[in-house]
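Every protein chain except one is present and positioned as in the full complex.
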Amino acid sequence: MATNQTSVERVDDAVVRSFARAAVLAALMGAAVMVGSIPIPFSPVPVSLGVLVVYLMGLYLGPVWGPASVGLYLTAGAVGLPVFANGTSGLGVLVGDTAGYLWAYLIAALVIGALIHGRGQLENPAETSVPVLAAVLLAALTIIYALGTVWLGYMLKLSTIEALNLGVVPFIPGDLLKIVAAIAIVKGGRIDPT
Amino acid sequence: MIEFRSVSYAFDDVPVLEDVSLSIDDGEFVLLAGANGSGKTTLLRHCNGLLTPDSGTVRVDGTPVEDDLIAARSSVGMVFQHPRDQFVSATVGADIAFGPENLGLERTEIDRRVDAALAAVNMTGREDDRIDALSGGEQSRVAIAGALAMEPTHLVLDEPFTGLDDPARRSVLERLASLAADGTGVLLATHDLRDVCELADRVIAMRDGRVVVDGPPANALGDLDGLEVRVPSG
Partner (left out) sequence: MLTYEPDDTFAHRLDPRTKLAVQIGFAATALAHPTPWALLVLSALTGLVMAGAGVSLRRTLVAYRFALLVLALAPVLSGVTLGAPWFDRAAATASGLASYRVLLVLLVSAAYVRSTPVRDSRAAIQRTIPGKPGQLLGVGVALVFRFLPVLRSDLRTIRETMAARLGTERGAVDRASTIGMLGLSRAFDRADRLSLALQARCFAWNPTLPPLAFSRADYPVLVVAVVLACSAVI
């Protein structure tokens, strides 16, 4: 065949595999935000399963492809796919009042991936103990709350307490529930990412 | 030509292919029959280097596959089960263009190939259709067009009829037969040989990772008993 094939730089098969998973999980996150809301006891806000997918990205894709997957999700939303909360999209959401939470997902996935997998090969997260999983996920949630609250306060000129009341307190029960759900998924052991 | 020479392959220490030797010429329409788990899919994935043999060699047009994966993958177009998961774009034309774009071709050449591939599967003018709006049969044909746009010498298909009704199945089959008549080698894996035998030049059957039958359909059909393959009745 007379093509300039010698100049084609093939993406390594292992990279393709990780990349495909990152892209499909980014789509799963968009789908979960839209479809996934579950009413929970003791909370006025029904909770979407979006953050659960962030946990899973870190747990199952690791410190490189987990954040990459979040990055694809954010980019897809920025250019107009309806993947942000309540089916919204647009670059404005990524600089708006709730942008801190979204950007924090990147760091959360990175931290979860790094603490569970280290820098080497992907491990099966099912081999991590429950207390460690719980501590790691709580740390990730704390990062999301911290960045989200700081940005919300800055953007809307609110004090820290006011920002916490608006952007964190109503969501605590749902977010804890999602941590328990994430641990149940990992310990269920049905999925092995290695 | 695709050529297997004493190829063996094991997965988790379980042998999946054992000493497989065969060859498929350009323009030949070959059926690969066998029950689920007989090794068909594993064999197909050696044709373009998605899997590498533990021992033995696979050559495409004389070159060992692992020596030039780009050449192997552009010469051997591959269509998998579940076409819905193989598309990279939301619209037909953009998806078919994906392969030629990866070869770094000029845009005018890519457009020409997209048109030609659509014509080859009887879907001229449908490039702006949304893939999710297509029927199962049409999705299969778009997947085939995506492979054809690489202008391969061979087309390898793994159970492309899963989930298709009989008319859709027949229309895909007719397209394959006419591609083979125009010189593309076709290797079609299926466990359902109804109404495909009269189109094929040869039937290869597998059991437990070995080739147990290799010959023209008229001779081969009698040897397929016990292989859990649906054969034409009567």
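Letters A and B name the chains as they come in the text, with residue numbers starting at 1 for each one.
Basically, contacts are C-beta pairs under 8 Å (C-beta built on N, C-alpha and C of every residue); 3 or more make two chains touch, one makes a residue touch a chain.
Source: prediction; values computed, not measured.
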| item | value |
| --- | --- |
| Among B:M150, B:L193 or B:V229, the residue in touch with the chain that has been omitted | B:M150 |
| Residue, one of A:L49, A:A108, A:L122 or A:L137, that touches the chain absent here | A:L49 |
| Hidden partner chain, touching residue among A:A114, A:A146 or A:A181 | A:A181 |
| Missing-partner contacts on chain A, residue numbers | 7-11, 13, 16-17, 19-28, 30-32, 34-36, 38-41, 49, 52-53, 56, 60, 68, 71-73, 75-76, 79-83, 85-93, 95-98, 155-159, 162, 165-167, 177-178, 180-182, 184-185, 188, 190-191, 193 |
| Chain not shown, touching residues in chain B | 45, 48, 50, 70, 73-74, 77-78, 80-82, 84-91, 94, 98-107, 110, 131-132, 146-147, 150 |
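Note that only the chains that are shown with their structure count from here on.
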| item | value |
| --- | --- |
| Chain A and chain B: spacing of chain centres that average the CA atoms, whole Å | 38 |
| Of chain A, residues touching chain B in the complex | 1, 3-5, 7-8, 10, 13 |
| Footprint of chain A on chain B - complex, ascending | 50, 69-71, 74-75, 102-105, 151 |
